[in-house]
Each structure stands twice: as C-alpha cells, then as structure tokens.
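Only one structure is covered here, and it is reproduced in the block below.
Only one protein chain is missing; all other protein chains are in place.
Think of it as A and B in the order they're written, each chain with its own count starting at 1.
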Amino acid sequence: MLGQIINQTREKAPLIHNITSYVVANDCANITLACGAYPIMAEDLNEVKEVTSIAAALVINTGILTEGKLSAMLVAGKKANVLAHPVILDPVGAGVSKLRTYAILRLIKELSVQVIRGNSSEIKKLYEIYSMNSGTLRIETGDNPTIVGTLRTEADINPVKGVDVADMDIITKNNLDFFIMAAKELAGYTGAIIVMTGAIDIITDGTSVRLVHNGNAMLKLVTGSGCMLSSVVGAYCGANPKGCMEACVAAVGAMGLCGEYAYEKILHKQEGSASFRIYLIDFMSQLDGDRLMQGIRLEER
Amino acid sequence: MLGQIINQTREKAPLIHNITSYVVANDCANITLACGAYPIMAEDLNEVKEVTSIAAALVINTGILTEGKLSAMLVAGKKANVLAHPVILDPVGAGVSKLRTYAILRLIKELSVQVIRGNSSEIKKLYEIYSMNSGTLRIETGDNPTIVGTLRTEADINPVKGVDVADMDIITKNNLDFFIMAAKELAGYTGAIIVMTGAIDIITDGTSVRLVHNGNAMLKLVTGSGCMLSSVVGAYCGANPKGCMEACVAAVGAMGLCGEYAYEKILHKQEGSASFRIYLIDFMSQLDGDRLMQGIRLEER
Partner (left out) sequence: MLGQIINQTREKAPLIHNITSYVVANDCANITLACGAYPIMAEDLNEVKEVTSIAAALVINTGILTEGKLSAMLVAGKKANVLAHPVILDPVGAGVSKLRTYAILRLIKELSVQVIRGNSSEIKKLYEIYSMNSGTLRIETGDNPTIVGTLRTEADINPVKGVDVADMDIITKNNLDFFIMAAKELAGYTGAIIVMTGAIDIITDGTSVRLVHNGNAMLKLVTGSGCMLSSVVGAYCGANPKGCMEACVAAVGAMGLCGEYAYEKILHKQEGSASFRIYLIDFMSQLDGDRLMQGIRLEER
C-alpha cells in the first residue's frame, strides 16, 4: 500500500505547483523530480490560478514570506480548493514574527489545507495558539490583517529557535505523548493532517496516529530538509489525492530512509553535510516501493 | 572551429548578465564560471542598464516571472541591443499562463533577440502561436499588455506539462521533421537562432540546420538543466558575438557531452540525480575544445 504510492507517483508523474522560498526552491524542485513528479514554481498574482489549474497539488511554504507572496498563496490556494487539489502548507517560521504567524493562521483559516507539515517547534507553536485562544480565535482579513483581541500573548513569548527546532522541542520518548496530543489537537482545530517531524515523526488526522522511526540527525544540518519533505508530500498527495494520510506516511518514511542511506554513505566515505544533502536526493531518485517497505519503521498508536 | 569557441571563452572570460529565476540562479552562475565566463545577476530597474553595459551578453529567463522582472528584462534588453550585445531568451513556461506567454511574445517583439533556447514543448508552443496568427499577431504594450483579438485560442488549449516537456512533444526520429520545420519557421518569424533541446537537439537560423545527438535522459531529472544550457549559450555568444550560430552548436554539444560523462560516472558509482547534477557542472569546468571535437555527434541538414 505505502510502497504503491511511491510507484504510482513515478507512473502518474503529476505536476506540482510550489510557492516556496528562494533558499530551498532548487532543492525542492530537484527532490520533486527525484520522486518522479514535475515541479512548477510560480508566484505572480497574475498567473498562479492558471498554474495551479494545470497542476495536481499545491505546496505553499512560508519561508522568507513577503506580503506579495502571501497574496499569491491565498489566490492559488482558493483555486486549488475549487479544483479539489490537495494543498500542503509548510509553516516555516511560525512564531518568529507577527507577519509569519498571522499569515499562517490566515492561510489555515481561508483555505482548506489538507496537510500541515512542520517541525516540532512550529507545530507546537500552532497548537499553543489554537488551544490558548480556543473558541475565540478571530483573524481580521482586511487590508491590514490582524488577530483581534483574542490572541493570548503567552503564545508569542514562548522561545522559538528561528526556523529550526528549539532544544526544548526535541521529540523524545519522554515527551512523545505531549507531542502526539498537540498534533492530534491541531488536526482537530484545523481539519488538516498534521505531519510533525523530529527524532520521531508523528502523522495524524486527529483520529489515527502513525509514528515513523526512520531518519538521521544529519538532516538538521541540511537547510530545507523539512521543506524538501513537504515537496515530497505534495508529489505523493498529487499522485494519490484520495489517500493523503497514506501519502504523508510514505513521504515521511521515504525521507527518513534516504537520510539513513545518506548517513551510512558519508560515514563510510568520511564526508560532511553537503555530501549528505547530495546523497539524500540521490537516494530519493533511486527509491521504489519495495525498498520503502523493507526499511520503514512504522508504529501505529 | 567549434572547439575554439570553448577555448576562447576561457581566454576572454566575458562578463554575462543573467536575469533568471531563483530556482536555477545558483546553478546558472556556477556553470557560467565553469565555462570560464563570469556571471552577474541584477534585476532592479535602476541598475540593469549599467550592469548590461559592462557585460558582453544578456541572458533572460522567464522562470518564476513577475511583472517587475519583465520590466527589467525589457530595459536591459533594449540597452543590450543598442550596444549590440547578444541577447539570449529562455522562454521558460511558454504556454503555462497568459502572463508568461504574453511576456515572452513582448520580449521577442520589443527586443532584438539573437537566440531563443527552449525545450521542444516551449518552442512548439511559440511556433504554433506565430503560425496560427500569422500576419495578424499584434501585442498591445500599454499598461495592461494584451494580445489583441488575433490570438487564436487553439494554441492556448494545447496541453503543456508545466515547465517540462509534455510526452507528446518528445523528439523522436518519427516526428523529427516536424520539429525541424517548426524551429525553422519560428526562426523566420522571430529573426532569432532557435535552439530546441530534447532527445535530439535542433539548432537553426531558419536556413541551415544542425542536429546534435549528444546528451542523456538524466538531464530531465535535474531542474534547470535547460536554463544552465541557456547560460552556457550566453557565455559562448558573449565571447563570440559574431558567431552566435557556432556558439549555440558548441554550447549544445558541450552540455550534451557533460551529460554523457556525468551519466557514465553515476552508473559506475550507482549514484542518483543529485550526483549527476554535480558531475555535469564538474565536467563543464574541465571541458576543452579538443574533448568537444572528439565527442560531439553533429549532423547537418
């Protein structure tokens, strides 16, 4: 089943519309091709509707967000919703600034988002905002969008480590239950499948919970490894729009496995973080369903 | 002759102004350096004239086009025309949206473009637009540029595969004559040398036709491999502005040959698409005229 998702993506070769940051755009495009899908990047307000229309899924990533890009994401997202294309949101930098946090809340509110894929700090931050403002979260979406009155400030004060995971947010066996709860709750608040990545990866639609125990710590030394995973999620969901939960699990397993292969290779060759990144994409271009099924370490909760 | 172009580029080390997309900008800059030329990227309306003035050629690439970037391309292109610098256009995404298609038509109309380098879908799309609207194609270039009245809609309906080649547009021995005809006609309509890349590469100025049989299918798994070729065309034309046809043939041969070397290497080392991309640029940095002449498989029509 999971393996089939990888093979189907290569067969269907879906076109995936990515609106992402320039830090990671090249890697996201290359890993999309490595999955067997085709990337297209477009962000001008005057073409995003047309581009999304010919694509099979939309990936929106708030890295280096600007106001202009946010507008394009909203327009593209609404079109994708009308066409029932999966929309994948990567909330890069949730909590680092009002601009990003509010933009992410607006995207979740105004669009029907199928998957939110973030690291444990980002997902926890979103969970905190929703839970602290439960029932009263209201975002004004006029010219000068603000979250009115109700956004409790504690959520803003919690430390964030830029776009990376804060030390206190590293997922361990001890705090795993908390993070599972947070992901499930966030799924409930938003209606999206939550993919929270870390030392243990958590995928949940609010009801069923899957844990993936693959991956390697070197992934944190490659910028945009999470963004790349979001693009893989987009590719797999684009090829399997009716089975996004399975597609997310397959994507997380695939990325984790590629991280393990890449780590073995650099260990053997005594190489560093840049070679690791190359091998990561290499293995994604070589992966098939059988290898995924042999390597994935999946746990159901 | 062709080999000399490569060697001359290393000797002259021309400065090449690129206005390109952020997905491919790093690779385009690195392959320009690998050719022996120097890249400079600049796109602010207030500096593009000055930057183009100190450069030897201008490469404009419509990937992730925005209105602002289009204006910069027009200003830079007009300055390059005045200075008789070669202008190379990479019509990324021709046909994916009105914004891109119209922008490309405006660039061709308002500038004197020496080379158009695109994949077979992009070049075919442009050929269709010109041939279906032959004699009547009129583009309003006011504040709100539109192609008035005369753009026949069939050209818009033909399927495009995002920024990559649609299956129906893969060049084979069976449809080769059609694609040669299309490229020659487009050269006639636009006055530019057409470089159409695919399984067989076609280079034509509307009169003479050269085919290059180098390359490898892995090139399609690297984002921006076509964009990189356009930058190589820019570097070679910048060093040989009087011999752009030869420069285009040399660039296509060089890129194809590097693709073959890179494929041999990843096959031997059992590596994937990201290593292929690294070796592609590696070989470009090592290539000289002799190796090109030994490896190029050229056919005159």
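We adopt the following convention: a residue touches a chain if its C-beta (ideal position, glycine included) is under 8 Å from a C-beta of that chain, and two chains touch if they have at least 3 such contacts.
Nothing here was measured: the structure is a model prediction, and the numbers come from that model.
Residue in contact with the omitted chain (choice from B:2, B:34, B:65 or B:163): B:34. Considering A:19, A:65, A:123 or A:250, the position touching the chain not shown turns out to be A:65 (whole complex). By the touch definition given at the top, subunit B reaches the unshown chain through residues 15, 22, 25-26, 29-30, 33-34, 38-44, 46-47, 50-51, 54-55, 277-286.
By the touch rule set out above, subunit A reaches the unshown chain at residues 21-24, 26-27, 63-67, 93, 96-100, 160-164, 220-224, 271-275, 277-278.
Note that only the chains that are shown with their structure count from here on.
Note on chain placement: the centre of subunit A and the centre of subunit B lie 33 Å apart, centres being C-alpha means.
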